[in-house]
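A single structure is presented below for examination.
Here the complex is missing a single protein chain, while all its other protein chains stay put.
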Amino acid sequence: MSRLATKVALVTGGGAGLGRATCLAFAAESAAVVVADRDAEGAAGTVSLIERKGGSAVSVETDVTQASDCERMVAEATSRFGRLDFAYNNAGMGGEGLPTHETTLVHWDALMAVNLTGVFLSMKYEIPAMLETGGGAIVNTSSIRGLVSYPDLSAYTASKHAVFGLTKSAALEYADKGIRINAVCPGVVKTALVEQSYARMPGFEERSLALHPVGRFGEPEEIAATVVWLCSDEASYVAGAGLVVDGGWVAQ
Amino acid sequence: MTDAQFAGKVALVTGASGGIGRAAALRFARGGATIVCADVDEDGGHETVSLVAAGGGTASLVLADVSSESDVESLVDITMHEYGRLDIAFNNAGIGLFGKPLVEITEDEYDRVMGVNSTGVFLCLKYEIPAMLQSGGGCIVNTASKAGLVGDAGLSVYSASKHAVVGMTKTAALEYARKGIRVNCVAPGVIDTDINTPFWQANPGAYEEFSKKPPMGRMGTAEEVAEAVAWLCTDDAAFVHGHAMSVDAGLLAE
Partner (left out) sequence: MSDFDHKIALVTGAGSGIGRATALVFAREGAAVACSDIDTESGEATVRMIEDLGGTASFVRADVSVGSDVEAMVQTVVERYGRLDVAHNNAGIGGLGKPIDGHSLSEFERTMAINTKGVFHGMKYQIPQMLKQGGGAIVNTSSMMGLVGLAGISAYSASKHAVVGLTRSAALEYGSKGVRINCVCPGIIRTPINQKYWDEFPEAEKEWLSIEPIGRYGEPEEVAEVVAWMASDEASFMHGHALSVDGGATAQ
C-alpha cells in the first residue's frame, strides 16, 4: 500500500510501544520514517524492522526535553529526505502511582519535561519545516487522562490535559496555513511503558480492565492506524480534535 | 485503505438523498459495500442509487421517514429480507432549524426537529441493533454535530436534538461494546450542504461569513465528513467506542 509514498514522517518515542507501531504503520504506507528516541537501540530496532520490509527509515537519538535534540531530529528529516510531512509527537513517560501530596517534585518536573515540554519543543521545530513545504499534519499523544482523570496519576493527567490544550491552540494557529494538528487520546494500551506503570500500582490492571466497556485493552496497532489516518488526506477537515480510542472509557 | 475494505458488507444510510448521506453512500460503495439508501426524498434517493451504480456499486432505495416507527421497522426488515444481513448503519437523516431564538420556536417546529433528529436516531438504533446482533455484529455511526457538543445562538432546539444523539451514542456504545456492535457519532462543523440553504437564503452574506469562521478558513465538504464516517466503520477503529468525532477544522477547539 502506498497512500503515503513520497511523504516523510517523524515519530518521537519511535523505539517502542505506540511509537514503534506507528513507525511501522507509516512505513507500510510507503512513507519514509525518521525514528526519534532517547533509546538509540530501540530506534535502530524500529529502523531494521522497516528496512526488512523494504521500507526507508533512519534513526536519530533524541531527548525531546532538549531543544537542540528536537531541532536536530527535524533537520535529519529535511536533510535526509528533503521534507517533513507528518509528525507524531509521542515520546512520553508514565505516572508514579502516588497520590498528589506524595508526588515528588523530581517526578513532576521530569514527567512534564518529556510529556509536555517535549511536545512543545517538537512542534516548535516541526512547524517551520512543514510551512516550508506547504503544509503537513501533526498528531500529539494525549490520553484519556487528557480528558478525565484517575487517582494517583496527577502529574501524568496534568501533562496529558496540557498536551490537549496545547494541541488545540496550535491547531487554531496553523489550520489556515496548511498544517492540521490533532491529538490522539488512547485508552489503556498494553505497551511496555504501561506495564511498568501497572507494576507500580497493584490491582490497577484488573480494575482498569473491568472498567473498559469493551472488555479488553487496546492494541498499539489500533492507535497507530488512527494516527496514520489523521495524517492522511482523508482527514482533511479534522483539526484541533482529540480522537478518543479507548474502548468506550470516557463515554461512561 | 483498499477498495475492498467493505466488501461483502451491507450498509444502511439514512438521509442518503443528498449531502453527507449521499457522500457516505458513495464512499461505502467505493469500498465495496452494498448500500441501502433511505430518505423521504425519492428523486434525490434515485439519483444517489444511480451514482452508486455508475461507480460500479450496488444500491437500492427505500423511502422512509425516520421519525415514523413503522417506516424504520420496515426499512430494517426490508434490508434483512433483501440482503440477509446488516453490517453498517449511518444514521444521518436530519433537518436543521437555524437562526431562530428559542422563544420564537413553535411547538410544531420543536416536534419536527426532535422527531427527525433525535427520535429518528432512537428508532434506527432500536431496530438496527437486533438486526446487527443477528448478523454477528456491526458498526453504527450517528450524525451528531458540533452543536451536539456545545451550544450556539439560534440553534437551541437543533442543538438539543444533536446533544441527544451524543447521549444515545454513548449509552448504546456502553450497552453493546461487549456484544460486537460499535457505536460512535460524527460531529461535523460547518459543512457546505443543502441543510444550510434556508439559512443562507434568509441571511444574505451569511454564506461568506460562515465560510471564513472555521479556523481553516473554509467550510467542510460532505466528502470530508464521509471519510471520517467510513474510517470509523473500518477495523482500524475497533477500539473506538462511544466517541463523538469532530470534523470541524478546529471550531470546537476555540
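Residue numbering begins at 1 within each chain, and the chains themselves are lettered A and B in the order written.
Quick note on the criterion: contacts are C-beta pairs under 8 Å (C-beta built on N, C-alpha and C of every residue); 3 or more make two chains touch, one makes a residue touch a chain.
Just so we're clear, the structure is a prediction, and the values are computed from it rather than from any experiment.
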Practice item. Determine which of the presented chains are touched by the chain that is not presented, and list them. Key: A, B
Study note, to complete from the structure: Given B:A23, B:A64, B:A164 or B:V240, the residue that touches the chain left out of view is B:A164
Exercise for review: Would you indicate which residue among B:L123, B:C139, B:M219 or B:L252 is in contact with the undisplayed chain?
Suggested key: B:L123
Practice item. Determine which one of B:A4, B:A54 or B:A153 touches the chain that has been left out. Key: B:A153
Practice item. For the chain that got dropped from the picture, name the residues of subunit B it touches. Key: 69, 101-103, 105, 107, 110, 114, 118-119, 122-123, 125-127, 129-130, 147-148, 150-157, 159-176, 242
Point to revise | Residue numbers in subunit A that touch the chain omitted from display | key: 148-151, 250-252
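Keep in mind that, in the parts below, only the chains that are shown with their structure count from here on.
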Revision key, fill the gap. Per the C-alpha centroid definition, the whole-Å distance linking subunit A and subunit B comes out as 30
Study note, to complete from the structure: Given the complex, residues on subunit A that touch subunit B span 1, 3, 167-169, 171-172, 175-176, 187, 213-215, 218-219, 222-223, 225-226, 229, 234-241, 243-248, 250-252
Point to revise | Footprint of subunit A on subunit B - complex, ascending | key: 1-2, 169-170, 173-174, 177-178, 189, 214-217, 220-221, 224-225, 227-228, 231, 236-243, 245-254
